[in-house]
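The structure is given below, and queries will be raised subsequently.
Left out: one protein chain. Kept in place: all the others.
Just so it is clear, A, B, C, D and E label the chains in written order, and each chain counts residues from 1 on its own.
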Amino acid sequence: MSRTDGRTAEQLRPVTIERGWSKHAEGSVLVSFGDTRVLCTASVTEGVPRWRKGSGEGWVTAEYSMLPRATNTRGDRESVKGRIGGRTHEISRLIGRSLRAVVDYKALGENTVVLDCDVLQADGGTRTAAITGAYVALADAITWAQGRKLVKAGRQPLTGTVSAVSVGIVGGAPLLDLCYEEDVRADTDMNVVCTGDGRFVEVQGTAEAEPFARDELNALLDLAAAGCTDLAAIQRAALDQHREK
Amino acid sequence: MSRTDGRTAEQLRPVTIERGWSKHAEGSVLVSFGDTRVLCTASVTEGVPRWRKGSGEGWVTAEYSMLPRATNTRGDRESVKGRIGGRTHEISRLIGRSLRAVVDYKALGENTVVLDCDVLQADGGTRTAAITGAYVALADAITWAQGRKLVKAGRQPLTGTVSAVSVGIVGGAPLLDLCYEEDVRADTDMNVVCTGDGRFVEVQGTAEAEPFARDELNALLDLAAAGCTDLAAIQRAALDQHREK
Amino acid sequence: MSRTDGRTAEQLRPVTIERGWSKHAEGSVLVSFGDTRVLCTASVTEGVPRWRKGSGEGWVTAEYSMLPRATNTRGDRESVKGRIGGRTHEISRLIGRSLRAVVDYKALGENTVVLDCDVLQADGGTRTAAITGAYVALADAITWAQGRKLVKAGRQPLTGTVSAVSVGIVGGAPLLDLCYEEDVRADTDMNVVCTGDGRFVEVQGTAEAEPFARDELNALLDLAAAGCTDLAAIQRAALDQHREK
Amino acid sequence: MSRTDGRTAEQLRPVTIERGWSKHAEGSVLVSFGDTRVLCTASVTEGVPRWRKGSGEGWVTAEYSMLPRATNTRGDRESVKGRIGGRTHEISRLIGRSLRAVVDYKALGENTVVLDCDVLQADGGTRTAAITGAYVALADAITWAQGRKLVKAGRQPLTGTVSAVSVGIVGGAPLLDLCYEEDVRADTDMNVVCTGDGRFVEVQGTAEAEPFARDELNALLDLAAAGCTDLAAIQRAALDQHREK
Amino acid sequence: MSRTDGRTAEQLRPVTIERGWSKHAEGSVLVSFGDTRVLCTASVTEGVPRWRKGSGEGWVTAEYSMLPRATNTRGDRESVKGRIGGRTHEISRLIGRSLRAVVDYKALGENTVVLDCDVLQADGGTRTAAITGAYVALADAITWAQGRKLVKAGRQPLTGTVSAVSVGIVGGAPLLDLCYEEDVRADTDMNVVCTGDGRFVEVQGTAEAEPFARDELNALLDLAAAGCTDLAAIQRAALDQHREK
Partner (left out) sequence: MSRTDGRTAEQLRPVTIERGWSKHAEGSVLVSFGDTRVLCTASVTEGVPRWRKGSGEGWVTAEYSMLPRATNTRGDRESVKGRIGGRTHEISRLIGRSLRAVVDYKALGENTVVLDCDVLQADGGTRTAAITGAYVALADAITWAQGRKLVKAGRQPLTGTVSAVSVGIVGGAPLLDLCYEEDVRADTDMNVVCTGDGRFVEVQGTAEAEPFARDELNALLDLAAAGCTDLAAIQRAALDQHREK
């Protein structure tokens, strides 16, 4: 079976990671998974939320949002509606948890990093692109904080790398990194977050139409693990480039 | 390793399903998984939300909430705070999706069923208890609707059964149906929703501390699938009892 | 005139008070007035709201809410609507004032007790059942606090007992403890809160249809005062039972 | 015992009712009970809320609010806080119920009258002043609607008059129409709404400090009934004046 | 061209400034520009918002609101809608900025003055009437604060006076101080805020229909500057009157 855009089943869309996109943020990345484009900024502030004060530990959190016309039809702004929807909440929490999986709070010290992931254009996989890009922005922000001596030398606040990809069963076939059109037709849809060493941070699989069998689940996990390995290499390459700012 | 309450690793807590708990609702169940108690009511109304009118198809949705003192420390009411938190949103969505996986919208006709799952007492696994109980309330509500001829004879609106259970890795060991104390200590926490025929509807696994390896994931899935089989039998037994009301 | 359920005009519905319903709360009661069932939990916390700090005095407050399907037709959740309705506000305030009428703030010391009254099933008289049950939960919570030495020995924080009942004129006849069906047909509806020694804490009478004359008002007050005397005896009996927890 | 302002126990403060205060509203009154000043406007619109459409019956409702500096200390605006407080809700509901007690919905036809009662200056008794003034504004608005043939000739939409007054026990003595200073010191505080023919529409008595005995309640009801008779006469006098507009 | 009310193009409506309207506020003015009536109260509190603490400087802010029936058609209350509209926000900010233009924060010391401008009746120019009246209320409040020694002697917290007026092009002609009927027909609408010495604090011109040319803009600025000079004289006269309270 060939995919709309000619990819094979186990192929990622073209992924680009543009560091230093914003002049203000301590870390900032414009990440693209095909036509999906997410601006990820990392903001470092000294201090931690009240419930964590005096612990000597830092905090990392995330907020996800979509511009109203990131999608094919305009959506109402959540600020105008006066409340955040369930989907936004869910994704913000997922991004935060995923990044915290590779953070050593003690090494970070009492500093807070907020990752803002704003979807400028959506074409499927916005949450996985957000996690993948936010990791790079976080890494840059921590380097910045180390340069300012906000974070002590010695122990590394990042214990590994983290990336994410979507997989799904479309027309009976397991596919990697669904674009919007594939996502809509998927029977099962799964988002997988892995560390660079191939372990799992989050596995969220949902039967959109038919419930799925254990061997389908296994096939999806295989695809996703391989995809995350590729993404980890792309993240590494991006971070290896000298960033001038 | 023995568990606090003496269970084996693959054993459920005592599960009870009390049907017809409320005199008003078309279906109502007080479900207990050990000390976790959730009141699930199913409300049937003719008609569907606007975006679905004229489709000939029904709708099933769910709302989850905790009483303020269901937990060890009192939580503020979301009505008083004026907004619903991310966790509540996330669980309400999960329950709705889980039940919709076994609903034939055409057979349901243009009727809506709302499942309200209110946690009266929490001791871990509130979302999985809610799904398991809500299924039974939904089944009773559909029987009621068939009795009133709201749902046409012939085709069954329920295409199967659905139940859910939590699993996790605690102190290195995979355990079924975590109570609160175990949940707090878990390295990995997973909620699994299965149909009665052993397929998966939702798999949500999260590394709370260490990322987890593929074989750990497999062990958890095995445990959960077996647990859901047990729950399906308990649901069947409950529904086989004559309900007088 | 005989009532739907065969009661005489001055008879209460069967009233039950089940103490220790919740394993977490410092005091908890499931109270029933016929088919009306309210879960009342009392949560004790050290400290008082900011405006009372340093006064040496405690605080008691209450929040009332209905589960969405406590009633015959499902109501929208106030958390989903994002605002608390006037009726909920009004009843929460009434419960709080009623309980505070028998509290000696100095004896309570700088502790706060929050009474949560959640209506699990409604059949008229939910606010009066809530007050009657909440008093017992409050008494248990204070005993708990005395056991923990949060409250000093010597002076009793409760200066008396408090209970409440509804009365109304239905079809020309004054009736005690209206069920929903009677409440709907009432010309005048009155909620009366009394202390155990027969004095009044709150009197709230409303002409739903025709304005009422002074002698009707007097007849209702007589009925209510007698009903509260009965309720006080039931509260006393409940509190006299040994509670094991 | 003599009162701060030299009144006897059963004496009202100077009450003035200034009709036609606003050039836009169909009925408008600036009512004063001593230093308490409330602007009451009645707005007539054709049609009724959705739940009443096609019934042939009208609707009357009320909204109460205080300007932020109506009181001695500035209060935050409820619009700025983004939510209406319990007290505001409670009073708005009371005013609405009180006026509806003298409205014949059939005679009003499918028209809605909204009474806005905005407290410009507060010195105790704002809700009772609001009811008393709003009745006059309502009467003017109905006359206006009759002039415009919105309301059919023949049957009178107003079946009587309604007014309200506060009473309380201060320093052991029952007093009529409490000013703020007396209100603060009252052991018991009661608001009574009566029709012009001396029957009761609402009785709301609250023990602020000590619970009250039956004979105290009786004394307060006597005072209030007499006070409402005086207010009815003042309303009648105001309405008898020719209003030019 | 003659105006509806017979005024010439450069004539203000009758302007009255009634000081000491409220018994509670430190400064209070009922200002009228023709049928537009705004109640302006100034509330003084010791201390400043958190972000200004320790600066030794004071703060002045304003809130504008309309009573629901101030206008020809009833508007919904913003407190009921649960959010403040853009127009209200805009005007509140304008009033605050205008007054702050003549305040010496150092001389005011760490005190806050809140100006509440509530429109009781609207007939065009409510924001300009509010600014003009609020200035007088502010002046009275500062005199009060000086009397109480809250504000130190020596340096004057008010560095000048401020007033405002609307101008517009109606039917091709530039007119001063538009009433509602003129405002609706205006092609261009401009609000101008000036100090007593003839300089500009705010200029806000908007093309409601046709864009305006530079010479039209100049004509409007001339009219407005002259109008503000007249208003400054009226303010001075009001403040020169002995105020007894």
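Methods note: a residue touches a chain if its C-beta (ideal position, glycine included) is under 8 Å from a C-beta of that chain, and two chains touch if they have at least 3 such contacts.
All figures in this text were calculated on a predicted structure; none of them were measured in a lab.
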Note: the excluded chain touches shown chains A, E
Only one of A:Gln121, A:Thr159 or A:Asn218 touches the unshown chain, namely A:Gln121
Missing-chain contact among A:Ser65, A:Asn191 or A:Gln235 belongs to A:Ser65
Residue in contact with the excluded chain [from E:Arg52, E:His89 or E:Arg185]
E:His89
Which chain E residues touch the hidden chain?
83-87, 89-90, 92-93, 97, 101, 160, 190, 194-195, 197, 199-207, 210-214, 217, 221, 225
Counting contacts across the full complex, list the positions on chain A that touch the omitted chain.
22-25, 28, 35, 39, 41, 43, 45, 63, 65, 67-72, 74, 77-84, 88, 114, 116, 118, 120-123
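Keep this in mind: only the chains that are shown with their structure count from here on.
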Measuring centre to centre with C-alpha atoms, which chain is farthest from chain D?
A
What rotation angle superposes the Cα atoms of chain A onto chain D, in degrees to the nearest 5?
180
Got the chain A residues that touch at least 2 other chains?
82-83
Looking at the whole structure, which two-chain pairs count as touching?
A-B, B-C, C-D, D-E
